[in-house]
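A protein chain is absent from this complex, but the other protein chains hold their places.
Let's turn to chain A:
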Amino acid sequence: MSCKTFFSDTGIAYPVLAGYPQSYDDEEVVLVNNKCKCVTVTSKFVPSKENPEEEILERNIRIIVPLKSRENISDPTSPLRTTFVYRMTDLCKKCDPIEIELGGEIYNAQQSTSCDDTETCYTYNRDKCYTTTFPFLYHGERKILQAALTPASCYAE
């Protein structure tokens, strides 16, 4: 399913499905949860405005823009980032390996092709540890030390 770029709350029109289970009324499905760029996209079925009998698919996109982050989040001395680019096709890519079952065996598979590991991040992912090095002058000696930028995430245990 490809992601269409839109910022309104109208979506693709679907006919009402007969026998829709009641528990799925409020169900919201998460399509994108990108912690690196801080974008979340979810979708759910809502009654159409033109025709309340119909249900249409509504997609919600939430973007939090970290205005105070650096161009290189691992380097606090780099300049402030002023350009933020969000591409739905890139965001909708599912690059995390998923477990699927084929013939009774479970395999790890990546769902998308052309997955680029090196994605520039705009903000910190809470589950990852970010460190930087800096020069430290001590007793006249200049040493390069490593410091944690996100201390809470950098514990070993």
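Note that in this section a residue touches a chain if its C-beta (ideal position, glycine included) is under 8 Å from a C-beta of that chain, and two chains touch if they have at least 3 such contacts; residues count from 1.
The criterion applied here is as follows: contacts and distances are computed from a predicted model.
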item: Name under which UniProt lists the unshown chain, selected from "GATOR2 complex protein WDR24", "Zinc finger protein 511 isoform X1", "AP-2 complex subunit alpha" or "Polymeric immunoglobulin receptor"; value: "Polymeric immunoglobulin receptor"
item: Sole residue of A:62, A:87 or A:143 that reaches the chain not shown, by the stated touch rule; value: A:62
item: Which residue of A:99, A:116 or A:141 touches the chain not shown here; value: A:99
item: Contact with the hidden chain (one of A:28, A:50 or A:71); value: A:28
item: Those residues of chain A which, in the complete complex, touch the missing chain; value: 1, 8-9, 21, 23, 27-31, 33, 40, 42, 60, 62, 94, 96, 98-101, 104, 106, 126-127, 151-153, 155-157
